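Omission of a single protein chain aside, the complex is shown with its protein chains in their original locations.
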Amino acid sequence: MHYYGVAYYPELRTHEQIESDLTLLAEAGMNLIRVGEFAWCELEPAEGIYRFEWLESVVERASSKGIWTVLCTPTAAPPAWLTEQMPDMGYVDSQGRQRPFGSRRHYCYNHPRYRELSSRIAEKLAARFRDHPRVIGYQIDNEMAQEGTGRCRCNLCKRQFHAWLERKYGSIEQLNARWGTVFWGQRYDSFEQIGLPVATMEANSISPIPAFFDNPSLRLDFERFCSQSQIEYLQIQAEALRTFGSPNQTVTTNGTGTGTNSINYFDAFAPMDRYGVDAYPNLRGEDLYAASFEWSLARNVAVSTDNHRFWVLELACGGGHGLWGFEGRLQPYPGAIKQLALHAFASGAELVTHFQYLQFPYGAEQLNYSILDADGIPRRRYEEVRAAASDLREMADMLERTEIRCDTALLFDYDSLWSLGIKPVNHDFTYVDHAREWYARLLESGIGADVISAEAGFDRYALLIVPSLFVTDCKLQAKLKAYVANGGTLIATFLTSVKNKDNVAHQQSLPAGLTDLFGIHVTEWEPVFEQSIATVGIEVKGERLSGSNRHWTESLEQHGAVLAAEYMNTFRQGQGVISSYKYGSGTAHYVGTTIAREAGKEWLVSLAEQAGVSIAPFQLPSGVEVIRREGEGETVWILFNANTCEKEIAIDGTFVRLSDRLPVPNNIRLPAKGYIALVSS
Amino acid sequence: MHYYGVAYYPELRTHEQIESDLTLLAEAGMNLIRVGEFAWCELEPAEGIYRFEWLESVVERASSKGIWTVLCTPTAAPPAWLTEQMPDMGYVDSQGRQRPFGSRRHYCYNHPRYRELSSRIAEKLAARFRDHPRVIGYQIDNEMAQEGTGRCRCNLCKRQFHAWLERKYGSIEQLNARWGTVFWGQRYDSFEQIGLPVATMEANSISPIPAFFDNPSLRLDFERFCSQSQIEYLQIQAEALRTFGSPNQTVTTNGTGTGTNSINYFDAFAPMDRYGVDAYPNLRGEDLYAASFEWSLARNVAVSTDNHRFWVLELACGGGHGLWGFEGRLQPYPGAIKQLALHAFASGAELVTHFQYLQFPYGAEQLNYSILDADGIPRRRYEEVRAAASDLREMADMLERTEIRCDTALLFDYDSLWSLGIKPVNHDFTYVDHAREWYARLLESGIGADVISAEAGFDRYALLIVPSLFVTDCKLQAKLKAYVANGGTLIATFLTSVKNKDNVAHQQSLPAGLTDLFGIHVTEWEPVFEQSIATVGIEVKGERLSGSNRHWTESLEQHGAVLAAEYMNTFRQGQGVISSYKYGSGTAHYVGTTIAREAGKEWLVSLAEQAGVSIAPFQLPSGVEVIRREGEGETVWILFNANTCEKEIAIDGTFVRLSDRLPVPNNIRLPAKGYIALVSS
Partner (left out) sequence: MHYYGVAYYPELRTHEQIESDLTLLAEAGMNLIRVGEFAWCELEPAEGIYRFEWLESVVERASSKGIWTVLCTPTAAPPAWLTEQMPDMGYVDSQGRQRPFGSRRHYCYNHPRYRELSSRIAEKLAARFRDHPRVIGYQIDNEMAQEGTGRCRCNLCKRQFHAWLERKYGSIEQLNARWGTVFWGQRYDSFEQIGLPVATMEANSISPIPAFFDNPSLRLDFERFCSQSQIEYLQIQAEALRTFGSPNQTVTTNGTGTGTNSINYFDAFAPMDRYGVDAYPNLRGEDLYAASFEWSLARNVAVSTDNHRFWVLELACGGGHGLWGFEGRLQPYPGAIKQLALHAFASGAELVTHFQYLQFPYGAEQLNYSILDADGIPRRRYEEVRAAASDLREMADMLERTEIRCDTALLFDYDSLWSLGIKPVNHDFTYVDHAREWYARLLESGIGADVISAEAGFDRYALLIVPSLFVTDCKLQAKLKAYVANGGTLIATFLTSVKNKDNVAHQQSLPAGLTDLFGIHVTEWEPVFEQSIATVGIEVKGERLSGSNRHWTESLEQHGAVLAAEYMNTFRQGQGVISSYKYGSGTAHYVGTTIAREAGKEWLVSLAEQAGVSIAPFQLPSGVEVIRREGEGETVWILFNANTCEKEIAIDGTFVRLSDRLPVPNNIRLPAKGYIALVSS
């Protein structure tokens, strides 16, 4: 079953409007609404007084038109009466300011009474809707941590952090030893002396004291504490929903993927029934790589379950007015909404809801993203959604009987992300962008990949890419070695294994604990700035390609490895920068810089071929992506042209169209924002 | 009578110096000083102890040299003893910081006791100087709202804002309904729960919580409340001055025109006797369009009175040291001071005072803008002022017997300004700049225009330009329709009639309530960014001109209108962007983007010709402006060359020079920064 619909806010609509809204949705072929997201003040207008009738009526009307419902717990919008009751429930930001009532998410997720009231409203909701067969599930809260609400610094949080540290370290002496507080004479006598870190890595936040240098170990633990506190908050609601709801109803929340960095989603979604995610890709751009990265992560977040279908609880549809996050809003390129929706389904989504049905006339999101303009007249965006629903119905069977299986994986690690955010190495380098760049290079090369955590099994992959795995422990080092020893092909990039889990530097030659795996020592490293760029020469299939280094650059000393690339100029001339080493039955490659796109791609393809990775049999122009799905003995290839112009794709082999099983020529032309599903014949 | 002089600070000068200063002024032909601006600590050195003798002596000495005086109430500089007395009188900014003593304007304009003391010092001043025939008037305070003092957020203001809202809305239910607080669950139970908005649009202010999204209706009402509070504060002083001063003395204040955006000047000056304004145009630039915009607004601010002469209480004279407002200070281009002064008088000023006489040796404005350098030796700037005084005397008669009459107007609206500031649509677009750009295009085309409020009468204008009238109500919509129906030519630009007076979106097709007037629907809109620019083709007199779109762009669906321009490329190709529609006896044009300068000018001229607007009979090079004055059956044209090089101007018709009534050739040459007055012969 696939669900396709919209976020919908009936609390802003009259009965008549609701009726015609649902009719219009049904006519477009949509079958889902997500409702109730910020409606606490409507559901519980005063403490203990509940009003669910209006919501029930919406659910039933929708049901009568064949439309399913996802209900939201409204806790992202604590009402005025509640806020007034608890003056200490306010979120406190990095600047020490308490978030006032008047926007959303102004609460501290650790506040005991707020947790209690959150649980209670979730309980009431689930109890009321448990028997509605058309209510397929619940979304908890909304986009935890967004708008700079992921690192509360109130006094309560401070005390809880002390307790959290005490549980973790046992004694202050242990903490002092592991954090190395003797540096700058910062030895604590008690947990109570520990302040919350001053510097911050949160989006939209400001470090109140520009030149304050916190202990990086403190900072990493604070990131973990905040992540775990928010996960606890989600769990409390999940428990209420499970206890009082029906087991047939899915419990999840809408994360924001790599859009936030304060929650470890691998941990957060482990106990959820589905991964839920909001996604706002650029509908005017010319690639879907970043979107694809999110979908791949989405399929692999929940390692505990073998069902990898995910929910996209909000998907961009473009348009809108005002500068949001300081950016103006463009209309979608024609075809882009439809393509994006199908791309999500083809990539494993079970549910997609667009944000949102109709432009809000009032409030902060006034005239923002929507399918319909404020006048309610269906126009281009509505027509695209209708077309997407139609295409989805055509593809539904195929999507049911096939799934995505990758033999390549890319490791994504929150400790490394946080640690590199705490001490960035270059203004133009971030961990997430670096991982995404490698993922994009794979897609460009026709190689699909899973984005996995360090906890995932590596052995089913022929090729494992590990970008800047900055933080490691012995266990992870051993796991990487075992993977290669057993025949895996590993590519690790610069800044691998620099720090331990305490965010303290390993005091070994780099990559620490892995020099034997890679057969190299890193002898020198530095960021790459405009004035210090070097040319790197890479050997690919006997040919020498070259390009500039970027971001960060390392010099490799051979301890057994062969050099695949070296510096061609500057004082590093002749020093190694990429190495390859046979280790057990596999090979371990170390890439000491970000290499130029073309050369890097060629090198990657040659490696993938050696590793026996399956590569799509298409010559892919830039911006064209192919998704391979397999099942019931059939392989389906879905090609997406994200460009705003037609592209020609050369095909190696014989294929038929999925829709009519007619053969396709050797060169197919995909129109701007077009897509096509092919089957190997 | 015309007054020309300087801002003067005798409290910093000895008796001997005052004597020689006034002599030097008189020798330059100046006849006015503005004094007392920040002298509270001199006028009332301790509470209730008044010292006016020194000021009286200055007034009398000036008088003896034929120099008139404008006195200032000194309330922009509350003295130390007063500040100490009232710890809660301090202005509180967007960051919650109380403005300390040590600069200026550190008071809350709503503070009852401060209002009382302000009124009292105004009263004492007026009582003392009511019988001085050479004291022609009073300036209240100084530049209200400047330096980020226009939106106090102290607790008193918060309570007053609650009361203001209660008076406006009657009940909290009404407010909830009109503001749509059900969005994001923000329904208030009482007025007391309403917080002041977090985000800010004030110059020099910072939004303390970067990603805080306030309700836009709250924000617009807060703008209005702050504007009205400041107007009240001015009124209190005006009343004291009127009660205790002489009816022959003019009461005003020095606004800053479009330099501030927290006071609705149409409301503020309605009860004043004159519009008073400070103006600091760029004396090194090559046009006077922005200055002209201010003068046009100045003539039209006071709709209640038929006397449109205004006062320029501070006018730039260049020079100076230090970065003010983070900008360094250049010397004026030779001729620029003289030209600017005459331009102001020709544009309707009755009084011009330069800021200021002599460089301050101490204090915050040390070595800043002045006629004389700190050593007191007359140099270039003094000579220019002397020449200006001389030219003014030559033109005085003509200025007395003529006045400016325009048949074109441009609508300027504070609600739209505020609303577009609250939710900006593009980083490079502001409402004020957009209005100014249309005004400049008129001037370049030889068309003088009045800058008017929505309350003004439209009917006397042949052409009415309404840039981005974002906020409308039925009354204003009807007024626009009546104007066109009765034969007017209306040009409205993108983002017209999007929101109502509650800053809530109209839920109709755009331009809301005006689709029948323009014969179009706006079907799509978006900001224009670098990467999404389109080419627009415009039909002018059978020729197709073209240029890029800018700022914001809309697609127009014809409902009767003809298209004057359409997109020539991008996916919008063929869609309309400018329309024209016959409505009643007039025509309504809708312009869906900012069009390129040259094409836009040609189109505008062709429209103006159709509308029967009078166009100056000169071929105006860029940067040359003509002011038309009429009276006693004569038309005078004053041409200003703002360029820093000579310009040749072709003349259609026969003219004589005003000065000597000699005929001028068909091509006259105006030197850099030159001007000339011509009379139709």
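Should a chain be cited, it is by its letter among A and B, assigned in written order, with residues numbered from 1 in that chain.
In the analysis below, contacts are C-beta pairs under 8 Å (C-beta built on N, C-alpha and C of every residue); 3 or more make two chains touch, one makes a residue touch a chain.
Not measured: the values here are computed from a predicted model.
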{"item": "Chain not shown: contacting residue from A:Gly170, A:Pro424 or A:Gly560", "value": "A:Pro424"}
{"item": "Candidate in contact with the missing chain, chosen from B:Ser63, B:Gln95 or B:Ser246", "value": "B:Gln95"}
{"item": "Contact residue for the chain not shown (choose from B:Gly363, B:Gly560 or B:Pro663)", "value": "B:Gly363"}
{"item": "Of B:Tyr3, B:Phe38, B:Trp295 or B:Trp552, the one touching the omitted chain in the full complex", "value": "B:Phe38"}
{"item": "Hidden partner interface residues of chain B, rising order", "value": "9, 11-12, 38-42, 45-46, 74, 77-81, 84, 93, 95, 97, 99-104, 147-148, 203-206, 284, 319, 321-323, 325-326, 328-331, 333-334, 359-367, 374-377, 379-380, 644"}
{"item": "Touch list for chain A against the chain that is not drawn", "value": "179-189, 193, 195, 197-198, 208-218, 423-427, 498, 502-510, 523-527, 529, 531-532, 571"}
